[in-house]
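Structure incoming, see below.
Only one protein chain is missing; all other protein chains are in place.
Our next item is subunit A:
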Amino acid sequence: MPYLGSEDVVKELKKALCNPHIQADRLRYRNVIQRVIRYMTQGLDMSGVFMEMVKASATVDIVQKKLVYLYMCTYAPLKPDLALLAINTLCKDCSDPNPMVRGLALRSMCSLRMPGVQEYIQQPILNGLRDKASYVRRVAVLGCAKMHNLHGDSEVDGALVNELYSLLRDQDPIVVVNCLRSLEEILKQEGGVVINKPIAHHLLNRMSKLDQWGQAEVLNFLLRYQPRSEEELFDILNLLDSFLKSSSPGVVMGATKLFLILAKKFPHVQTDVLVRVKGPLLAACSSESRELCFVALCHVRQILHSLPGHFSSHYKKFFCSYSEPHYIKLQKVEVLCELVNDENVQQVLEELRGYCTDVSADFAQAAIFAIGGIARTYTDQCVQILTELLGLRQEHITTVVVQTFRDLVWLCPQCTEAVCQALPGCEENIQDSEGKQALIWLLGVHGERIPNAPYVLEDFVENVKSETFPAVKMELLTALLRLFLSRPAECQDMLGRLLYYCIEEEKDMAVRDRGLFYYRLLLVGIDEVKRILCSPKSDPTLGLLEDPAERPVNSWASDFNTLVPVYGKAHWATISKCQGAERCGPELPKTSSFAASGPLIPEENKERVQELPDSGALMLVPNRQLTADYFEKTWLSLKVAHQQVLPWRGEFHPDTLQMALQVVNIQTIAMSRAGSRPWKAYLSAQDDTGCLFLTELLLEPGNSEMQISVKQNEARTETLNSFISVLETVIGTIEEIKS
């Protein structure tokens, strides 16, 4: 434990540092200092020898200087008073004849993170900006950013900013790039460095002189520039053309992004660019540097969202090899799943089937899900493969196959027959919660076509006492009730037993509540049960709710070459949302999380919601439920009466929205799943005069706004306006309690 013995070590080192014999012997002295740094790296508190280290900084030995400065940068915030002693030496070094010493001193001085250091570093930085050695200028330029950072949110020094802008013309390429970085940080409040026409053209001309880091950075800054004319735009693209073939994948991706953004009004140029980077991207995907390969694969997936056929002819490049790391294999499987077409489907499925028996259960399951994804278009072949997999009687395979079947039956009802035939027998090989739920759901919904469905469910009912997952019990309740509707004779007895168990013995509240609910429902009568359980099943004609196959390139161009494709959009949204919350500070009350048991709408908001409908002349009629068919027909026949966008950020709970809309008597006809992009919902409402309001809510991926389109069957402006104000209030309220 290095932490515990630190006092002794500090004492010993202190002694050594003060020893004049050691001080006289340069090598020994440096050795002691090295030990200090080594302990510092290991996490020992070395701040005790600060005084001695400051003394050691007065030396001609550059290595020793570097070490001492490193030490000071680490501990200066803890010993600000002692650190001031070191400033003297540093200032002296800043005017050393050796440019390296000047640069080193200036860099270290700017890195001292302690209050009150600004007044000392201002002058050296200004001198450094005009130094004749570019090495010092590089340091000084970044020093400006560091100084601004130390100040916190203080005002921007106009003279300094002007000086930095003029240094953009410096002849040293790194100074130029550092200027951009520094300005960006200093002017963060005002939206960062301004790239106008002269600056943009200057940077474009210097591009070839920069190293790869500089090129990547400048390409990123150029995203901000808006060319005035089409001619200028194409001139820029021509100038940057060679960077699409750069040796650095980072530069290639940066250039690609710039092309995509600049050419956002020219889809053919965008497609052309994506064709041209195909080679470099494929090269990165098969390169030996695995991490780069991973990043490239993430971007390939992104491109495939818009251009599904883009990599289809290269599908073999995405076959996994045995020794590749896990993360690359998973990405490759996803890619394979997306580039499937009529020509390669046979080979891709063959390959994926091979992965399903991989030793790594994770990878095998990913492959099965991928086959499930392909099954949406090539149903027959995939269902056959999946059915064969059931024959292996492997637990981890069976559970995933059944889950895949569940999703498939929902999306492609035509395969129900085949699935129902494959199901019998697989209950023996399912142990986990997810798999059981999927199987029980299938048995409940399609039980009439599976001869032994009641007996399988009976087994589950028998063992319900030893069942550990509440979710499985809930699923079992619903499934059994559904099956009871279609096959009452076989199910009545065990349904009774299950309900008895759930109400009398079950400890989980949610399960018990659902049991009670069903019991009371049954008391009302079988017709009511049918109405509740079977009617609002979302029907396949509302296929428009499923996400459209292709997304325009512009929807993700701004995310290209950032962390978004790497993490996935949803994950990134949660990360950045949390970051936003963190910035607001901890004093904000954390009411944003919807506890399942808590009130969905805080009291004061609820009042507001209920008040508002009365304030207008509008009176919406409750319980006016339209059928989906009727809604669709009416929707298609009407014109949009009103369209507007409301600000909307991040994730939310569709259920909450539905509840809130219910409060003001707006019915939800259909709604996409939570988190899907684009997210859509269709709403209907009717007022007391019989006027119908049909509404579509649309959340585009990447946009932070909700688009609302309202249609009306009678053109009456004042009721329309009051309906919209009601809708606005509800959405505004949800937005408010969400953030």
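The rule we apply is simple: a contact is a pair of C-beta atoms (placed from the backbone, for glycine too) under 8 Å apart; a residue touches a chain by one contact, two chains touch by 3 or more; residues count from 1.
The rule is short, and it goes like this: contacts and distances are computed from a predicted model.
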- Note on the structure: Among "Myotubularin-related protein 9", "GATA amidotransferase", "Septin 12" or "AP-2 complex subunit mu", UniProt's protein name for the complex chain that is not shown is "AP-2 complex subunit mu"
- Task: Among A:Q226, A:S289 or A:N721, choose the residue that contacts the chain missing from this document, as touch is defined above.
- Result: A:S289
- Who touches the missing chain here, A:L304, A:C337, A:V564 or A:A641? A:V564
- Query: Which residues does subunit A use to touch the chain missing from this display?
  - Reply: 3-4, 6, 26-27, 34, 37-38, 40-47, 60-63, 66-67, 70, 74-75, 78, 97-100, 107, 113, 132-135, 138-139, 142, 145-146, 149, 171-174, 177-178, 181, 208-209, 211-213, 216-217, 220, 242, 245-250, 253-254, 279-280, 282-284, 286-292, 294-296, 298, 316-317, 319, 321-327, 357-360, 362, 392-394, 561-564, 566-567, 571, 575-576, 578-579, 582, 586
